[in-house]
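Once you've had a glance at the structure underneath, I'll fire off some questions.
Omission of a single protein chain aside, the complex is shown with its protein chains in their original locations.
Order as written gives the chain letters A, B and C; numbering starts at 1 within each chain.
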């Protein structure tokens, strides 16, 4: 089945997504990403139809894809490859009733406004399939940072993962498979059981300071202040802390800095370390959304 | 910390558990498992104190462990190593108020009755940590059956797992790691994403019949009729179906039989293939229960 | 390319191989395996042309496949599915000059005799590709035995592999991946380095007795008396020893028996646990032989 997509704003991932959709046989109309298309090197972008204004894009596209995150300032759509700005409400007012709008991290009042206008709004970052697929480049990105920063191999290093969610699980898999002596800090009895299944050392967050001293690499995935002053004091000289939790993160960075512990707050890794893979994953999830929405043009 | 355990009834796992608890320095009182203790070969069982009656066991034991499942007939405690029967209500009426009672698959009315009497009842089979630890021998047991029955190696065989829960995940891990060409049938978009992470083929239950024909080994973990007539008709000659779902299982066994497809409904594998490991896991979960209950003697 | 194969004698693997070759489009002539063909259930065997005598088989077949091992008594070809016996020299004298003869464990004087007659003789068991492919079912077979015999899961068990050759490597892979605490006993510094790469405990054969006491499962792959009296005395109660080394094996079985240590001397596992896979592997290696021999009919 061939769809008509409008892509409005967004970063390199949207540019690559435009190319992927086009080369899969769909029609792709774009607005607000012209500079990206020019420089992207995406093979088929020259045949993507650039629209002159929002009205053209929203009129031609049946499924409208916008940026991830949707907005940074609550007023304009994120559109780094656009020469001007796109007002969110101008945009929403231009979308015909019944259309699908897919973007990421859409503020609630904006979502409500759009739905009142009869637009079917989907926040791609709230979907579990997207979270799983995004966890893959996130875990790889953390691994890459660790490889770049440490003077030792991942093999044989003492690595501690804080948290056992999607990203934690993937990190544990990567580290174990590469031969790191891997441990995990958790809280729930079920997570201790999973750690036992994985044959890795586990510890309670409450006892972190007792055991943290032996680790060369510590990766946090929990969005809460896990590595506070007390635990940081036991971190060994030369160890690296990577924090993957969204701002403000799970590390007392100031205190770590005072103790000369190297910390890296690594955010938005998928788009940075693997923009092409991210675009491919977005494409998959968008088709899941379309299918689940029972959308048939 | 040393506890006083009473073990009342139960199968070989309870016998081995008694030995484990004893050799870890706890006091162990037993009732209703004498024949098991005699023949078990559990090293330290000779020092387990056998009680003369329920009153002695329930009086001396602070934490009372009974059988898994608790009862088969709703009237008596499962006690295959006992010369007589243990009436459930006699048993419950003998337990002093405030004691912990730990058993498996306790019928609701029995649980309610005990709690009204002030007994703290814990169903070990309703805990996620127990389910995870039990999934390990279940998955290994299924693998063992497959190895015994098939004239081919697991390596290179085409294997299909139905369902992506705890057991499904572990089976996929085992099969992949052994070199099977592994696939999974699922329904939810998040499970398709996990299958992609695992780099295995995935298919929707709805399209099972289209793809089932190539598999040498099919293992069901879903407690619903998944392998019905239509799908069975496409199963290839010589394939093996193992059903791990509790009765009535997920296979139309009669129809499979008519088609001369080999099926094995493999139930209660942990106690069968690895009773010692099961007892060890039960022990771990029992201590989790004690800790979470804040029980301090 | 389609070849004319004659299969003379051999066990279930040759029967299955006949079926595989036939169904891949080759011509297959058989002699000395009629009873196997009747009962094998190999789908296409009914179309395999049974020859009346050696002369017919050796005349029609360009590539002659015989049994593995070729002979047990030095006089007759192994042919368990034959109603009579096949004299080796009668057989060889019937093969026309220039033909390929492929069998296993061919005694040197027999090989020399055949080559003097202008037959191109290939011992399939002397090839490394065959050894690698045979190691797969051997390692799986050992695992299956361990699963059947031990009351614990492979997961979490303490497992020791003696030797780090092909089978040792595969066993270590299987055991590690299943979550066993895996160790290896070796002698050479390079094997210690490989064990370090694999992140498993390693020990010198010379210090076996110091460390053997903790293992639940011990698998020997070395064709030399490794587990002699002194080491056996330290093996723990309830441990299982599986010996994969060809006769006389690497264990002092009598002494182990005296100490009530359970030992299993598991030989010829590929044909036993996975005859179909073995036949498939033989087929692959036979085509490697044909290609390397530059044989073009």
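In the analysis below, a residue touches a chain if its C-beta (ideal position, glycine included) is under 8 Å from a C-beta of that chain, and two chains touch if they have at least 3 such contacts.
Not measured: the values here are computed from a predicted model.
Enquirer: As a test of the contact rule: which chains in view would the missing one touch?
Expert: Every shown chain touched by the left-out chain: A, B, C.
Enquirer: Check the options A:34, A:125, A:152 or A:225 and report the residue that touches the missing chain.
Expert: From the options A:34, A:125, A:152 or A:225, the contact with the absent chain belongs to A:152.
Enquirer: Which of these, A:78, A:94, A:182 or A:277, touches the one chain of the complex that we don't see?
Expert: Per the contact definition at the top, the residue touching the missing chain is A:277.
Enquirer: Which of these, C:136, C:227 or C:273, touches the one chain of the complex that we don't see?
Expert: Reading the full complex, the residue touching the unseen chain is C:136.
Enquirer: If the hidden chain were put back, which of C:113, C:192, C:205 or C:234 would touch it?
Expert: C:192
Enquirer: Which parts of chain B are in contact with the chain that was left out?
Expert: Counting over the whole complex, chain B touches the hidden chain at residues 155-156, 179, 181, 196-199.
Enquirer: Take the complete complex as the reference. Which residues in chain C touch the chain that isn't displayed?
Expert: 127-130, 132-133, 135-136, 170, 189-190, 192-194, 196-197, 284-285, 288, 292
Enquirer: Considering the whole complex rather than only what is displayed, give the residues of chain A touching the chain that is not shown.
Expert: 43, 136-137, 140, 143-144, 147-148, 150-156, 173-174, 177-179, 237, 273-277, 280
Quick note on the criterion: only the chains that are shown with their structure count from here on.
Enquirer: Just give me the whole-number Å value for how far the CA centre of chain A lies from that of chain C.
Expert: Centre-to-centre distance between chain A and chain C: 51 Å.
Enquirer: Quick one: chain A and chain B, Cα centre-to-centre, how many Å?
Expert: Measuring from centre to centre gives 38 Å for this pair.
Enquirer: When the centre of a chain is set as the mean of its C-alpha atoms, what distance in Å lies between chain B and chain C?
Expert: Once rounded, the distance between the two centres reads 37 Å.
Enquirer: Multi-chain contacts only, two chains or more: what residues does chain C have there?
Expert: Those would be 155-156, 179.
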